[in-house]
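Heads up, one of the protein chains got dropped from this complex, but the rest are sitting where they should.
Labels for the chains are A, B and C, by order of writing; each one numbers its residues from 1.
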Amino acid sequence: MKILAALIRRDLTLAWRQGGGVGTAAGFFLTVVVLLPLGIGPDQVLLQRIAPGALWIALLLSVLLSADSIYQTDFEDGSLELMTMGPAPLEMVVLAKAFAHWLAAGLPLAILAPMLGFLLNLAPELVLPLTVAMVIGSVSLSLLASLGAAVIVGLRRGGVLVSLLILPLYVPVLIFGVSASRGALAGPDIFAPSLLILLAISLVALVSVPVASAAAIRAYLK
Amino acid sequence: MQKFANPTRFLRLQSAIQPWVVAATIVLFAAGLYSGLVMAPPDYQQGETVRIMFVHVPAAWLALMIYSIMALSSAVAIVFRHPLADLAAKTAAPIGAAFTFLALATGSLWGKPMWGAWWVWDAGLTSMFVLFLLYLGYIAVWQAIEDPARGALIARIVALVGFINIPIIKFSVDWWNSLHQPASVFRIDGPAIHSSILIPLLIMATAYTMLFLALHLSAMRAEINARKLRQMELAHVGSS
Amino acid sequence: MELTGRNLACERGGRQVFAALNFTVAAGHALILRGPNGAGKTSLLRMIAGLIEPAEGEFVLQGGHQDLEPGQQAHLVAHQEALKPALTVEENLQFWAGFLGGGDIERALEALNLTALAGFSAGLLSAGQKRRLALARLALVPRAIWLLDEPSVGLDAASQVKLQALVHTHLEKGGIVVAATHTELGIRDAATLDFSELAA
Partner (left out) sequence: MSFAAEHIGFVIASYALSAIVIAGLIAGHILRAHQVERRLKRLEDAGAPRRRKATEVPNEQ
């Protein structure tokens, strides 16, 4: 465990010092939010209706965008190779890195998004359920994004490919995330199950992503 | 290598005028706040909320002015290859971003009593929002590129491209706004402003500008020192 | 402790790099890999490190931790230095010490004469200094097998002496060194494996 703690601490220090990762993701999130009314029109009522969905889409795009650098630098400077030779299994290393990315980017974005809801005239009573749903959802968003990062780590122009591969996997998170964000409006029979399913998706991702990512990384190290 | 033509001359100039600039800023703020909050009459329509204008409009003007300064110094850096010009643009960006944020926040606070919503996508605020994103982009460029020399080259281009697009964005947002909302009740320049409002506004605008000058000059000194530090560290590392 | 490679064959990108390669390295001994570029020296090192699976053949490690792969008991110092420019020299070593399960940072810094640079960010280092920092990992965490891919590249004379001292103490303590190098590492009675003879 101490081994993974060293990795997480290092990744967080790097994220903090370079600052670029989270900053650009937040900037990207803001951009998506500003494009919506410019495209759809400033009509408050319309914006309010699409606000939860729009915030979720902006969130998952930002998380995906901020994830492509998780393994890139480590792959290029040879750290990734040495990590496979370390005492900790690669699956755990991958999990630690995904966790570090979630702490540095996934979670902050999931907390920031509802706070920016007022830009889209988000109904105040939706802010809390949206935050809860997004925090739970961000776990699987970060995990799946890290899987995408692992799959394209050796490729030079992997950016578009990773969106094509990972965005479809985001569909369930989006659907249940938005329905959970309706919160009280949607009534208890929709709110609770959606949250539970969201949690289930995160747990499934928690188990499957490290194995898949480790396999992908090993393929590139060959 | 990033050579400094005459940082010493700039540093001497800066330390000479810095106290005066700070003094002027304080005096202007005092005068501006006093005239704005005490002397100026409340607006017959908006009542006291019109006083928000004294913090909103200067911030908005400064947001635009600082980006223009960044674009100008980037152009100077390209034409005259003057490394200090790059520093001027780099240090101005965070200050500009802060004022743009202030313009957005005070604009939203000013709009709330009138429109009932914390945020309305009206022409002025929307273009200001996009300007804020231009600032974030510019700052992100400096952070993303480790080598300062290369960072400077890219940042110049980003600043100029951004600057050229500001009028285009402004025009298209205004047109977009007129498409959806007949006439926006709230206009920044609004009807002819009565002198009792105009004077405090101008004082506050000058106060904001002096504040920017004070911050910018001291930020440049810090940046020059930071570059010197980096070179000394390189030299120190190189020799051991 | 003895590392043996039996009937090893390696394929990369569909091309057979080498085949029917055998070697043995006993504790306290070094194996120098010679041969032209692209002959497979690096591939063999990466194969021992467990990064590449041999197309044929296998490794046998007598002694050492039976439950660990050879790669898990080895240090690999390749062309890439695995350093983070944003972290300081000390922080880089602190990470590797933490990740590889404990290590003595002061000793590693001293071993490659990097103590003076501990507080500086790795991005400021010259190529030679970065190479020394990568080699400092060898002294950081004790591991039986050292896999060195042209370790002396970019090192000045003083650092080469330090490297040789490091390698000698490792061998005296019963360690194994497998090194691909064009320059003379000054290791007494080291066996040599010349890849040019292995006409694949």
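Here, a contact is a pair of C-beta atoms (placed from the backbone, for glycine too) under 8 Å apart; a residue touches a chain by one contact, two chains touch by 3 or more.
Owing to the predicted nature of the structure, the values given are computational and were not obtained by experimental measurement.
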| item | value |
| --- | --- |
| Which residue of B:Ser68, B:Gln143, B:Ser172 or B:Ser218 touches the chain not shown here | B:Ser218 |
| Residue, one of B:Arg51, B:Arg156 or B:Lys170, that touches the chain absent here | B:Arg51 |
| Of B:Ala31, B:Val76 or B:Leu109, the one touching the omitted chain in the full complex | B:Leu109 |
| Touching residues (missing chain, whole complex) on chain B | 37-38, 42, 47-49, 51-52, 55-56, 59, 94-95, 98, 101-102, 105-106, 109-110, 112-113, 211, 215, 218-219, 221-222, 225-226, 228-229, 232-233, 235-236, 239-240 |
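As a working rule, only the chains that are shown with their structure count from here on.
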| item | value |
| --- | --- |
| Approximate Å spacing (C-alpha centroids) for the pair chain B, chain C | 54 |
| Shared interface positions of chain A, touching two or more other chains | 18 |
| Residues of chain C whose C-beta touches two or more other chains | none |
| In the complex with chain A, residue positions of chain B that touch it | 117-122, 126, 129-130, 132-133, 136-137, 139-140, 143-144, 173, 176-177, 179-181 |
| Partner chain A, residues of chain C touching it in the complex | 46, 49-53, 71-72, 74, 76, 78-84, 86-87, 91, 94-101 |
| Contacting residues of chain B [partner chain C, same complex] | 146, 230, 233-234, 236-238, 240 |
